[in-house]
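Of the protein chains in this complex, all but one are displayed in their positions.
Chain IDs A and B follow the sequence of writing; residue 1 opens each chain.
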Amino acid sequence: MTDFLQLFLSGLSTGAIYALAALGFTLLWQASGTINFAQGEFVMLPAFMMLAFLSAGLPLLVSFLLACLVAIAVLGWAFKRGVVDPLFKYGMMPIVVASIGLSIAMRNGVRAGYSAEAHSFPSLFADQIYNIAGVTVTLQDIGTFVLALALVLATQAFLAKTVTGRAMQAVAQNTESASVLGINVPRMIFYTFAINAVLAVAAALLVTPTYLAKFDMGESLGTKAFFAAIIGGFNNSRGALLGGLIVGVCENLAAAYISPAYKDAVALVIFMIVILFKPQGLLGRKEERKV
Amino acid sequence: MSQSLDTLLPQHTHHHDRPQGAPVLKVSGLKKAYGAIQAVGGVSFEVRPGEIFGVIGPNGSGKTTLFNSMLGQITPDEGRIELNGEDVTQLGPLELNRRGVGRTFQTLQVFGKMSVRDNLIVAAQEHQGTMFSRMFAPTDSGLGEKADALIDQFRIRHVAHKKAGELSYGQQKLVDIAMAFMSEPDLVLLDEPCAGVNPSLVGGISTLLKDLNHNPRFGKRSSFVVIEHNMDFVMDLCHRIMVMVEGKVMAIGTPEEIRGNKQVLDAYLGN
Partner (left out) sequence: MKKLHLILLIASAALLLVAPNFLKNYGIYLLSYWLVFIIATMGLNLTVGYAGQKSLGHAAFFGIGAYTVAILMKAGFSFWFGLPAAALICFAVGLILGFPALRVQTIYLAFATLGFNTAVWLVMRNEEWLTGGTFGINNIARPELLGLSLEGNLAYYYFVLAVTVILALLLWGLLRSPWGKAFTALRDNPIRAESLGIDIRRYTLLSFAIGAVYAGIAGALFASLVNFIEPAPFTVASSIMMYLMVVVGGPGYFLGPVLGAAVGVILPEWLRFAQAWYLFVFGAAVVLLMIWLPDGLLSIPERLRAKRQAREASAARAAAAQQAASQAKQLGAQA
């Protein structure tokens, strides 16, 4: 039983990171109809940015903040203005393909331009292990889970409770009505992209210590986040959290109880089951085919 | 002393033929509610062969819901719709079209990337042969001449080769109407054919529709049901008019009868 709890708890921690990436993914879709196949690389790039700042001698938190600023500028503003805005009126296809190209470019740009190897990354948390009622958990796990969860909940609170957040939601639900109400639609969409960028940097900060920084770290993470977002419910921000946690926990359990080889297949299988029986996701609203 | 619609509306020209015969369309007790709102609360009427039947009423009176029920886009809660005697209440738009019902839409719905001529051809091609035989049919399904005839009748020959999306709003509207007639339907439902159209074009549309009704190019006379807000247009064009208010039928009659109906007058001028 303690084994199970241990696996469950550390799964929660991984799942919370998936939730960060999945949340940003869902927000982008809701606000601008963008399917960002480069979401994993959006986490990978800040990891390397922080590494660069760290090797320049800056402390971890400063590197994180700087990376946030750069990410907002590049993954937020530049991505929106350069890629999404021009392609918005052409439907889904060009944006999807552009994001595919972007993910290939980012991945291989880092590989060729920086390094093809894995690099270690300092953790926010000290190397400590706790023993609570017979269950062993690392500080890393607890800290990651708490921070990621806090960030997700803070984002959702921001969206639900602040004026700006509600304006962003209005834009996501009905862009025309929102602009008629006087909401600055392009700016709200930019804020969404900015939030996504920050969530990605946070995910990088939390996940890289364990999984190391490598040019292809985004592939698996991006895929899992994508599946997590769909499993939770693509048109519902809370779905991202649920989906992420489910994937994280089930992966961990499957790796231990079934076989490590099946770890990656777990997200796929859950995804397939959900798609078959509830294509709008566990928490998603059913969207009928429009008459 | 008694104010009639005469002072508000122009005189309409008489149609000398009054369509008779077994009704093409018979709607009985149609009801449709959206939650607490009774959009259509028991509507009954008939449309005779070759008749032009107008439906007017203030906004929110249930005209569009009525149309969508008749066209199979939504299923009514209660009531019957009969087409040439056959109960078609539960049928969808596909089956209705196969049984000879055509329609235009309130918002323009042409195929923007196809040429005008192709728009017309695709509007009737599914009535030629079977799906399998159509794999081997020529690209215009033998409808080229018919399409050209309609193009000339609608006087859009000069833009026929252009992509429909490149035309002006008024021209697209004409294409939209022409498409509804390509398959020689028994019944055509026109949803605000004059909406958003330049006033100078309205007369042209009225003439076109009268022409299509009286001198059918392809043999039989179709019946029309027309929703419109343009009073001149409706009074001039229709044989009979039905007035809907708040989901119910207030009056059905000839244009003169409607014009002299005090209730109708109040509904339009009152509150």
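Note that in this section a residue touches a chain if its C-beta (ideal position, glycine included) is under 8 Å from a C-beta of that chain, and two chains touch if they have at least 3 such contacts.
Please read all numbers here as calculations on a predicted model, not as lab measurements.
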| item | value |
| --- | --- |
| Residue among B:Ser141, B:Asn213 or B:Asn261 touching the omitted chain | B:Ser141 |
| Selected residue (touches chain absent from view) among B:Asn97, B:Gln172 or B:Asn230 | B:Asn97 |
| Selected from A:Val163, A:Val180 or A:Leu276 as touching the chain missing from the view | A:Leu276 |
| Where the missing chain touches chain A, by residue | 29, 35, 37, 82-83, 86-87, 90, 92-98, 100-109, 111-113, 230, 234, 265, 268-269, 271-272, 275-276, 279-280, 287-291 |
| Interface residues of chain B (partner: the chain not displayed) | 71, 92-94, 96-98, 102-103, 105, 109-114, 118, 121-128, 131, 134-139, 141, 179, 183 |
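Basically, only the chains that are shown with their structure count from here on.
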| item | value |
| --- | --- |
| Centre-of-Cα separation between chain B and chain A, whole angstrom | 51 |
